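Since the structure comes first, as structure tokens, the remarks are kept for the end.
Just one protein chain is left out here, and the rest sit where they should.
Right after this comes chain A.
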Amino acid sequence: MQFDSFLFLIFWLVVLALYYSIRDWRGRKLMLLIASYLFYAAWNPPFVVLLWISTNVDFCLGKMIGAAKNQPRRKALLAVSLLVNLGFLGFFKYADFLNQSAAEILAWFGIGYQPQPLGIVLPIGISFYTFQSLSYTLDVYQRKIAAETSLLDFSLFVTFFPQLVAGPIVRAPQFLPQCKTPRQTDADQFVWGLTLFLFGVFAKAILADVGLAPVVDQVYANPAAFGAADAWLAVLAFSGQIFFDFAGYSLCAIGAAMTLGFSLPDNFHCPYGALGFSDFWRRWHISLSSWLRDYLYFSLGGNRVRPLRTVVNLLLVMILGGLWHGAAWTFALWGIVHGTFLAAEHGLKHASGFRPESSVAKLGLMLATFLLVSLTWVPFRAQGFEDLVAMAAALVRSDGAAAVLAQSSRIVVAGIVSVMLLWHILAREIRLEQIFERFTPMVRGSLIAGLTISVVLFSNGDSRAFIYFQF
């Protein structure tokens, strides 16, 4: 069920009506849990069982870890949690990939092995809810939180529908305390939730899908036919598309949760206004990058180890981060490139103490970061290494092109990307609420009217799934 669909609109209205008609807090939570399972079942009902198993296993293991007195037993229980969660993820997401990769490696040694694709259907959102559920057992193991005693609260934490299939990846200490007391939603909070949802749908359905995606699809479908200028435009367009797509989803999730009185953490904060790659990862998919930092990077020793080990840690975390997005070597390459940039930046800062001070230096660094990040999206978007090479060749080609983008498409892409970049640079220290506060009531009303009209009138083509649903 996509946020920008009629089906979700009806589902959400029914949930809101039921939620606010139930007085009892436990009853409300139970209704939300059932609604969340229905929300998930709307894709592929059998996979609800997987979600249920994952939830119950981690709930039981969390309690057992919390109650265990000796360290080896705690460690063993954590290992079971890791095995179950990563086992599901590994089987559904990586089995075909590993099988195929093994065949390719064996082929290098002249050993013929042609595996049949297993044809496994990827359960939607599995990467998100696996990490969310896993963070709980890790937190209990590290004694950051006490084991949850309410199965209802824990189940709602894992399955809460606004964030179930594409995040933000919420941590137990962020969500479980909210289940303990009835959520009080006033009209201001409710309406701001609706407004955020509208912003999110506009970003996804209009800016990403109508404005940018057609150019990206056209050029990436046949990069060899296009000249360098159009190829660069497609690279920048994809930077915009993936941001508006995923940040749009996150805004919808935060807005929908807010109408129910729940608060979800921010997932994006003007990432293209970042000063370098480490700053970028503090602003892009914040809930994933902080998860990788807290549970993986720090566990490996983070940057408190020898410099060479830090570099290895960064690379390892980013490769795994890349593979989290998809079972393909192009995602691993994307992770390697990001890891390399992070390591280089880390080294540069420590060796020279480089910190941009002047506005011009900061602006230059922001633009350079944006450009490099945009280039790293090429392997992320390409469907395999052949596509990647073709796109890279198109970016540097100097001869004539067989195909050109329509002038109107170029103007639309240039307009959207420029405004996005300007907004990220100017608003990198400001929150969305603060920007909205600066508008007069007339501007606010006109903005809401304009966005609503655009969404109703112009988002009516083929539905396009959120990019991050596939992860």
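Keep in mind that, in the parts below, a residue touches a chain if its C-beta (ideal position, glycine included) is under 8 Å from a C-beta of that chain, and two chains touch if they have at least 3 such contacts; residues count from 1.
In the analysis below, contacts and distances are computed from a predicted model.
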item: Name per UniProt, for the chain absent here [options: "Acetoin:2,6-dichlorophenolindophenol oxidoreductase subunit alpha", "SGNH/GDSL hydrolase family protein", "Ferrous iron transport protein B" or "Phosphate ABC transporter ATP-binding protein"]; value: "SGNH/GDSL hydrolase family protein"
item: Selected from A:121, A:368, A:393 or A:414 as touching the chain missing from the view; value: A:121
item: Residue in contact with the excluded chain [from A:144, A:183 or A:309]; value: A:183
item: From A:56, A:100 or A:174, residue that would touch the chain that is not displayed; value: A:174
item: Touching residues (missing chain, whole complex) on chain A; value: 1-2, 5-7, 10, 41-45, 121, 174, 177-178, 183-185, 187-189, 191-192, 194-195, 258, 261-263, 265, 431, 433-434, 436-437, 441, 444-450, 452-453, 456-458, 460-463, 465
